[in-house]
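The structure is given below, and queries will be raised subsequently.
Missing here: one protein chain of the complex. Every other protein chain is in place.
Note that the chains take the letters A and B in the order they are written out, and that residue 1 is the start of every chain.
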Amino acid sequence: MSTSPFAPAYPEGTACADIAGVQVPVRFSDPTAEYQAVRERAALFDLTGASVIEIGGPGATDFAQRVLARDVEYLTSETTMSSLVLADDGSVVDQVVVWGREDGMYLESSIGRGAELLAHLQERAADADAVTVTDRTDEFGLFALEGPYAWGVVGRVIDAELAAMPFESIVDTRWDGVDIVFARAGLTGEYGYKVLAPRESALDLWVKAAQEATPAGLEVLELAMLEVRQPVLRHETADSAGASVLEMGANWLVDVSKDEFVGRDQVLAAFEAGSTVRTIGFSGTGPVPEPGTEVTVDGEAVGEVVYATRRIGADDTLGLARVRPELAAAGLRLTVADAEVSTLTSPYVTPRSWSTPII
Amino acid sequence: MATRQVVVTGVGVICAAGADPDQFWQRITAADGGITAIEDPRYSAFDARYAGQVPDEWIAPQLPEGDQGLDRTAQLALVAARQALSQAGVDGPDPTRFGIVLGKCQSTPDGAGGYQPMHATGDVVAGRVGSAGPRILVSTACAAGGNAVGLAKDKILTGEADLMLAGGVDPLLFGTYAGFAGLQALSTGRCGPYGRSDGLNLGEGAAFLVVEPLDLALARGATPLAEVAGYGLSADAYHATAPDPTGRGGISAVRRALADAGLEPERVDYVNGHGTGTPANDAMEKKVMRAVFGDRAATVPTSSIKSSVGHTLGAAGAVEAVASLLALRSGVAPPTIGFSEAEVEAATLDFVPNAARELPMDVVVSNNYAFGGNNASLVLTTPAEPRAYEELPAADVVVTGLGPVTAAAVGRAELVTALDEGRRAARGELPDLGGRTYAPRSLWRHMNQLSRMAIAASRLAWEDAGLKMTRAEADKVGVIFATAGGSVESTGGFDESVLANPNNPAVLSFSNVVLNATGGAVCQALGLRGPTTTICHGGASASIAMDCAVETIRTGKAEVVVVVAADEADPRLDQPDLVPATDGTPYEAMLAGASGAVALVVESARHAAERGADPVATVLGSAHTGTEELTDPLSALKDTWDLVDLVLGTGDPAEASAVRATLGAPLSTGTGLTGDARAASGALNLVLAALAVRDGVAPALSSLARPTVGSRTDYVTSSRLPVPARAALVLSQAAGSVCGATVLGRP
Partner (left out) sequence: MSTLEELRAVADARRQTCTQIKKMIVTRLDLMIDPEWITDDQPLFGRGLELDSLDVLELYVAIEAEFGVALYDSEMSVFGSVGRLAEHVNPALVEQPA
């Protein structure tokens, strides 16, 4: 059981959960306050629970091109991007954030999927040339600042220049004498920044950030991700078995114009073969349905709930369902466990950042 | 190393705020701006109707009778040029030692309203003022004017000239106006730089500075007005039209300029900003101020005169250099007009709002930030006492990478094969990039044909050079882009869209119409942020660019520079008697236009040796003259004649005459492979010269039967030389303008 390097700074009453053997903070104080922080000001997220795996060696880029579904040909030590990692059968192993490094790159797993990702990569590396796969999670502390005014926090607490970095760029820089890797990237649709720091110095930086931004737990993070259709892998892939790219609607995390990568042919074949089920968002007023709950129309089963959750700041539930392709559209009324739900257009909440300029 | 001091001895300006420097300065400092509503009914199509216009009545009285028939752009330029020369007291200079660097963004029509090459304006001015020395048309978008002053200084440091006119010009043109309107970049009223920041006003005008060595100025009794202490260039490598929001490109240019001047930021008394009034630019500039000056930032006055004169594009850098000089001399900081009370209150930096201010100054920085992410910064200082100086170190520069992208061959290996096989491309054939995207997809798809070819060529040259660089090193690599005509595709597409509906211009095309767009795209694709310039000088563009690259390395501004030339076949230039490469041979027939891009990696010999590179050739020398006599640059390189085993030209029979009259080596050209790709052909010749020296291959004019000048024995008719050339000379020319010669030898 491992804990977060930021745990010593958690307020009294922080609720944690065991996610794949890691103590992840789910709620720090009051979820409503935490949610307001991410949608109205700036929230601080502890990303412990994500693994950081280094791909190194002279064969790193070639290896990455094989295991990642998107193209890293132009990845530099100043860029970051998201990509899926697929299995041989085209199912999703994980969604990773790729951090370009001078030599090689880091792959940051989604929360809770680090072990699956590592196992998959190690297996693949076994018959690859000149590449090393190293789990470096324990060497780092990783946190994120997200919100319409996250840039202001970055400006006040770290550096004003960093606040205006281009989206998906990273920079090696120093913060209070600590060498960090700083990224402009996020998960909630608001302005997002991430700090990857050496574990032994990370706590101090968290404390500084917490003076200006509100610590927010996994509950709020995953709700905010759902609200902008950012995949939450640990909910969207059933058990540990992979889900299908097309069923998840994660097409944009796969680049089929890249010549070769694990799972490419399977995904393309599935695309050609036409739809099985498709994912659509919904909201409703009933109790929160369990994953797997049937979705019906006029009593006829048309799909099932992937997962759902109670909204914060509104009285309803928000969730994803997998339904027949011809019904995977917004603007429909369906039934979930005797309650009426409406299917939605993404994003389900408009990030305030879209209309807030960085000054 | 203390370099020779270079000073300004005369200035000239004509723009919305004044017909000459006195009126200009009087009105600027009186906050009497020149932005007015546009009367021309065509402009009623736009919501934005203000611009910095020059009344025609100001121009004619300042021109002699004979100049009244010239096109308006040339007239504006001549007015300013003569003012500057007059103030400098220049009378009867040696034409061969007197040069011009002119900045211009837009393609401007000739007196009859028809097409003329970009460099024609510079040629007209040169002709009228008696300049036959180095001549360069630089087109680094809004930074061109400032860039010109820096390049002029370099020409003096290298000893190529004793007197230079550096400046810029651009008229107000409807098409450009529509383009900026389409990008939603224009303010609907008079602009408010650093305050309201709701968009820019375009402007027109011209400005020139007479630049010469301090020692020669004093010797002839001229009064130095200011010293050109240094300049710095950088590329954002970020986006075609938006500046890098972190401001790091702008910061880098200022720091490089100060380093070039040997000055610390603490010494700067006043900054003349770019200050267009667009939110993106203004926000970025504030960051530059804070980053460069730190805690001191709020006490360094910085103002923009663009709310007084508008954004004069190619002239801006020069107009603002003149304003900076006048500020320095008069001890008055010009105001940024257009601030409201509330905006003055809210300002966190000192923008000298609304009223000029007395301010003794010795060090002034003038900044320009162009579309395509090209940044230029100039440092002007009170002239100092003459001091001892060292000449620039001799050029020790090698070519380490070759990247040809032509219809006959893509890549160095394919080119050698094409030479051996005598391959020729058909009319209109485009280089085959083989489905490879040479840049990230999101960037590549915004690229027009010209940019794609240039990026491919640059990447191939980079790979050929075997360069492996860290981020920090790549930040210092320079890029000199050379083109005769820019993107024909985008210009055509844009012009059509404006004709169809000025309110719906093709904005993607417009961002590619600026001539430096492709240069910016190369920087963005390869992540290069070093000194960047765009040379737009007809068929001589590539050899002039090569010169600039060598100067950049000699003056210590970079260790590695990518020279990339690209052009497209332009149907407007096709005459009926031009034949495709498949149907005719150069020196016998005139070949039709072609599209292509060719890049070379140029490096200091020391840097190449340190990294264990394998140079292809070394640069032995070059000469460019503002004459149309090819024998002039050839004679200037007499010392190399004994080594030159091969001459590469453009296919003009006049070259054969000149070569026979001077060094008498076998002549050939790369245009036989594809047709005349103008700047790209010039760079192809440089590549072929390097291959001749390295591998002993050359383009064979095997079908040459009846050359216009001389006989077959005067030309290269076999693709394999008996031994690799000891040296190869490349001839270049821009019709009616300049000619040049560049010699490459064994490393």
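Note that a contact is a pair of C-beta atoms (placed from the backbone, for glycine too) under 8 Å apart; a residue touches a chain by one contact, two chains touch by 3 or more.
Values in this document were obtained by computation on a predicted structure and should not be read as measured data.
Here the missing chain is touched by one residue of B:Arg329, B:Arg357 or B:His446, and it is B:His446.
Of the candidate positions A:Val72, A:Ala243 or A:Ala328, contact with the unshown chain belongs to A:Ala328. Note on the undisplayed chain: of the listed residues B:His239, B:His274 or B:His624, the one touching it is B:His239. If you put the missing chain back, the residues of chain B touching it would be 182-184, 239-242, 441-442, 445-446, 504, 506-508, 511. Residues of chain A in contact with the chain left out of this view: 82, 167-168, 189, 228-229, 249, 251-252, 256-257, 271, 281, 297-298, 300, 302, 326-335, 345-347, 350, 354-355.
Quick note on the criterion: only the chains that are shown with their structure count from here on.
Remark: chain A and chain B have CA centroids separated by 46 Å (rounded to whole angstrom). Contact residues of chain A toward chain B in the complex are 71, 73-74, 76-78, 102, 160-162, 164-166, 255, 257, 357-359.
Residues of chain B touching chain A in their complex: 238, 244-248, 279, 283, 287, 290-291, 439-441, 470-471, 527.
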